[in-house]
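One protein chain is absent from this view; the other protein chains keep their places.
== chain A ==
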Amino acid sequence: MIPLQAIAETGTTPGGALLVLGIVMPAVALVALIGLGGRAARMIVAAALLFQLYVAVRVALLVAGSATPLAYVVGGFQPPLGITLRADGVSALMMVVSAVIFLGAASFAWKDFAQARGQPEARLSLIFWSALLAMASALNLLFTSTDLFNLYVGLELLTFAAIPVVAIKGGAETLRAALRYLLFAVFGSMLYLFGIVLIYGAYGTLAISAIAAQVQPNAATLAAAGFVTVGLLAKTALFPFHLWLPPAHAGAPAAGSAVLSALVVKGSLFLLMRLWFDTFPSLREPADMQLLAFLGALAVIIGSVTALRQPRLKLLVAYSTVAQIGYMFFVFTLVPKTAGDIVASAAWTGAWLQVVAHAFAKAGMFLAAGLVAEVLGHDRIRDLGGLSARAPLVVLTFAISGLSLMGLPPSGGFSAKFMLLAAALAEGHWVWATVIIAGGVLAGAYVFAVLARMMAAPTKAAELASIGRTRQLIALGLASVSVLMGLMPLHPIAFFEIGRFP
């Protein structure tokens, strides 16, 4: 259907094999985990995740050093039949971010999912650690694949690894949450598959570069893009598909919630950006993109307002995820079809900074919320009084994560929202600018409402459990990254632009 020479696909670049290692090593570790059993689980996971970080940093350094993307043609089979793995600037960025957050979450969960000596093996810890490895592998696949069907496989692996983490605590409420999550996710993946079959029918290929080279704005393509987009929105939990997210993320154990909120929802968002910026760049009609931004704006407002009304801390943090995801959808309208100027670059950088800053801030905040629940034995917001005296580090973690969510300087959240705001104003989108500011104010309201409770006098004398210092420092460390990001200059970052499909 397409002449082979039209597929302008570069071959394997030096260091391209690292991309394969990033996907395969966690999977190999997973097999080893199942073979060797729960007693060796933590050591295998630690080794695999450290290796993951090494691979991600090497990939990032190679991409930054050569200012060109890494590529690996799997098995030497060129597209359209073969699959090319490719890491551009944002892939490398997300690989590093996910490796760091996985390591943080794994060290946080180190004690919780330990295998006690002399006891029969517990299944739960084995499930948790294998789900963690499966998510790490699936995310790297999502970040580097350039084939729409291969990306679908990555998306499904990610969902199937995330569901057990949601359901791991048992109990009717979390099982319901996991089931609702699964139903939404399968619905989303079926719509995605429907779009894929239409694309294959129209273009005879699923390789992103080959589709981008010949895309036409005809009815089949537009319908396909629509179905794929709606499917991915269901998985990203953008308003109005957000209902599954809060109970699912709030019901998981703290380390699981951190990974789910910081990384797993970003997986389908990453794919959505691959779709609109790399696969169908010429289809980005302003009116359609305004619709995505409009849903994002509704998510910001409704997510924040609902967060304010939550009685439980973990639910509040989860609704804040719904709101913060909304910001990321402004990128679709703020980066115009004919890109290239500094305003578009600022919006692009702002959106990715928002993804990264939210990842670290939310990981820190969910871990802090988990520690709160452990200290007090509950996470009811109105009974949080006295916490600042007993666990000051936890309150500090919550506060500096909140800084980034509100978008107060200095924090990565501030840089992100400032650049999005500047781009919105420069392009005359005053509605989105207003929403960005209003969202910040609302985030301030829910963060300060919680902080005020934490610093109030104890409401009732309660038996307080003690928590280890190590886990407090891990949560604080992750949250601090989101603040340190605020020290970067407020300027479009060239690294994020490396290897963008034109």
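By definition in this document, contacts are C-beta pairs under 8 Å (C-beta built on N, C-alpha and C of every residue); 3 or more make two chains touch, one makes a residue touch a chain; residues count from 1.
Here is the rule we use: contacts and distances are computed from a predicted model.
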- From the options "Na+/H+ antiporter subunit C", "Polyamine ABC transporter substrate-binding protein", "Cytochrome c oxidase subunit 3" or "Ni,Fe-hydrogenase I large subunit", the chain left out of the display has the UniProt protein name "Na+/H+ antiporter subunit C"
- Item | Of A:E156, A:D288 or A:E497, the residue in touch with the unshown chain | A:E156
- Item | Residue touching the undisplayed chain, where the options are A:A109, A:L126, A:V165 or A:L182 | A:L182
- Message: So one chain is hidden, and I want to know which residue out of A:M190, A:A219 or A:A389 touches that hidden chain in the complete assembly.
- Response: A:M190
- Task: By the contact definition given up top, give the residues of chain A that touch the hidden chain.
- Result: 1, 81, 149, 153, 156, 160, 163, 167, 170-173, 175-176, 178-180, 182-183, 185-187, 189-190, 193-194, 196-198, 200-201, 204, 247, 311-312
